[in-house]
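A protein chain is absent from this complex, but the other protein chains hold their places.
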Amino acid sequence: MGPFLETLIGGLMSGMLYSLVALGFVLIFKASGVFNFAQGAMVLFAALAMARFAEWIPQWTGLEGKFLPNLLAFVGALAVMVVVAWLIEKLVLGRLVNQEAVTLLMATLGVSYFLDGFGQTIFGSSIYKIDVGMPKDPMFLLESTFQGGLLVNQEDLVAALIATALVIALAAFFQYTGTGRALRAVADDHQAAQSIGIPLNRIWVIVWSVAGFVALVAGIIWGSKLGVQFSLSVLALKALPLVILGGLTSVPGAIVGGLILGVGEKLAEVFLGPMLGGGIEIWFAYVLALGFLLVRPQGLFGEKIIDRV
Amino acid sequence: MLYRENGQFKTSYRADQQIFPISQDRLAILLILACAFIVVPGLASDYLFRAILIPFLIMSLAALGVNILVGYCGQISLGSGAFMAVGAYGAYNFFVRLPGLPLIPALILGGLCATFFGILFGLPSLRVKGLYLAVTTLAAQFFSDWMFLRIKWFTLDTPSGSVSVSGLQVFGLPIESALSKYLFCLSVLVLMALLAKNLVRGAIGREWMAIRDMDVAAAVIGIRPMYAKLSAFAVSSFIIGVAGALWAFVYLGAWEPAAFSVDQSFRLLFMVIIGGMGSIMGSFFGAAFIVVLPIALNLFLPVLLGLFGISISTAGISHAELMIFGGLIVWFLIVEPHGLAKLWSIGKQKLRLWPFPH
Partner (left out) sequence: MKLRNLALAAALVTVGASSLVTGSAFAQAKEQYFPVLSYRTGPYAPNGVPWANGYVDYLKLVNARGGINGVKILFEECETGYDTARSVECYERLKGKHGGASLIQPLSTGATFAITEKAPTDKVPVVTVGYGRSESADGSIFKWNFPLAGTYWVASDAILQAIATKEGGLDKLKGKKIALVYHDSPFGKEPIALLQERSKMHGFELQLLPVAAPGVEQKATWLQIRQSRPDYTLLWGWGVMNSTAIKEAQATGYPREKMYGVWWAGAEPDVKDVAEGAKGYNAVTMQHGAEPQSKLVKDVMTMVHDKGQGTGPKEEVGQVLYMRGAMSAMLAVEGVRAAQERFGKGKVMTGEQVRWGLENLNLTQAKLDALGFAGVMRPISTSCVDHMGAAWARIHTWDGKAWKFTSDWLQADEQIIKPLVKSTAAKYAAEKKLTARTPADCQS
């Protein structure tokens, strides 16, 4: 029982971490109908910015300690992501209005290659450290009930809490602020939103900036866990099944999808894996998502696809 | 003035329905084929064969397969790397386990393995559409990655998982030198391209295009979506499987499962998008672009930067390649979303009018 519960808890938390990356996908798809393959590259770029600024700011300003440089680095990285968002909207999306889904997909893929190369050119390609004070040692619960206790990864726990807070903040943003309502209007129908005076381009910049912010948070958390290096952009591939499982247009869907897939793939790897020789995590997540899609082709919480003939 | 169909009257349905009804087109194609089979072997260096022409030919074949699925039938697929892998390993197993088997049947059998795999992982397309389908095809990709690493039977129980082939020959002629490899790949490509072109011109091709444009309407007028979609997957996977087998046997010689990773799938999709979806010619253009670009950048960039007196490390060149690659893709999609094939057809249109402006 102990191992099962450990794996379950580990899976839930790892799922939350992937949801952080998936949130970016959902936000952008919701507001502009673009499947942003560059999300992984954005996570990497944001994390690189944060790591390098945190390293350079003490050198430039002579500040000591961890809190103030990290805060300034965060602000700096956020500013960088907003600029990136604005540039993407201006140079790429603005010129590809009304194109097919595949074209937009490929354009974002091109953007991801560009960001990969650009980020490594400016910031370098070694492993960089992000130290925001996350706890590194494990926590053992219920040592009396289970032998050795139940292992809970403290860093993952903190990350999961941050992710939850972020989701709640985003939900509140969408529900209760004027901009949030405008975003929902744009997601519903571009033309109707335009006709009542909502500036589409500005909305897109805002959406990509928010996605950039989410990417930054995801980048900091993952960067703190794994170190900031190239493979962070590969995380996007692991977040994709979550997105389609939950539905491309649903924020709670990304979370629920994350929880389901996180648990599913960890349980599969730990208990099913040894029978199959191990290493089954990645394709199991996709096959699980595929299974769900066969039952609900638009994802668990996605909008039903209506085809008009 | 030159490219006119004046005076070319067809007196039978057969003549009217041929692939190249305009005689200038026929002439051009014959010239291109003659150039490819006779002139290029005479002029090209060994390096040009090994590094550019052979990968170009094999990748065009694969792009052709992907174009049939994505461009003609509208099913976005990110699992092409997996189909190549299944074709390669299938052909390898048949080639090595049946000692007397000649090369061409082995390639065909590899293609058939890929067909079965393709139909299996194409089944979700009956229920799932669009971007959701694109992501589910990644399941095929990652499953095949895992399958060839873990199931030792496929790699003949080698401890490392790396396999190799040697001693290829066709009808007694050895396929060892760069020239023989080039001619072999060219022949396979011409044959498969003809097959593909005739398929898309026929009834099945029209069914695919109907499904692509409006699948609900197509179902309403009597086209069976299951048959059309699965046949697209089948034909496409066969072609991609044969291309994968060629890639492994002729180009790589020795390979591991990582040779057919998800990057390969993205590359193929790029070729199709940049070349032009729904166009046989487009597959060739796209493949040429994607194969030649990294090498051209590698050779061109240091020279260009040297002119400005900037020396750059190999890492810098790699990063610059990524940036230029990404930038070019975006630029292309903005400038011509229908790909190079559209430019080609615009060119032909202008040629029809030349020298008149309109």
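So that you can tell them apart, the chains are marked A and B in the order they are listed, and the count of residues begins at 1 in each.
Following the convention adopted for this analysis, a contact is a pair of C-beta atoms (placed from the backbone, for glycine too) under 8 Å apart; a residue touches a chain by one contact, two chains touch by 3 or more.
Worth saying up front: this structure is predicted, and the values here are computed from it rather than measured.
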Response to the item:
Touching the missing chain are A, B
Worksheet, complete the sentence: Filtering B:A254, B:I310 or B:L351 for touch with the omitted chain leaves B:A254
Response to the item:
Among A:T61, A:S126 or A:T145, contact with the omitted chain is made only by A:S126
Fill in: Candidates A:E55, A:E100, A:E281 or A:E303 - the one touching the absent chain
A:E281
Practice prompt. Kindly note down the residues of chain A that lie in touch with the hidden chain.
Written response: 3, 6-7, 10, 14, 120, 125-127, 129, 136-138, 140, 151, 153, 155-156, 225-227, 229-232, 234-235, 238, 265-266, 269-270, 273-274, 277-279, 281-282
Discussion item. Under the stated touch rule, tell me which residues of chain B contact the chain that is not displayed.
Written reply: 45-48, 50-52, 145-146, 149-150, 159-162, 164, 166-167, 252-256, 258-259, 288-289, 292-293, 295-296, 299-300, 313-315, 317-319, 335-336, 340, 343, 346
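Everything below uses one rule, namely that only the chains that are shown with their structure count from here on.
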Worksheet item: Any idea which chain A residues touch chain B in the complex?
Response: 35, 91-92, 95-96, 99-103, 105-107, 109-118, 120-121, 125, 237, 240-241, 243-244, 248, 276-280, 282-283, 286-287, 289-290, 293-294, 297-299, 305, 307, 309
Worksheet, complete the sentence: Interface with chain A, chain B side, in the complex: residues 70, 76, 124, 127-132, 134-136, 138-139, 142-143, 145-146, 149-151, 214-217, 220, 262, 266, 269-270, 273, 277, 315-316, 318-330, 333-334, 337
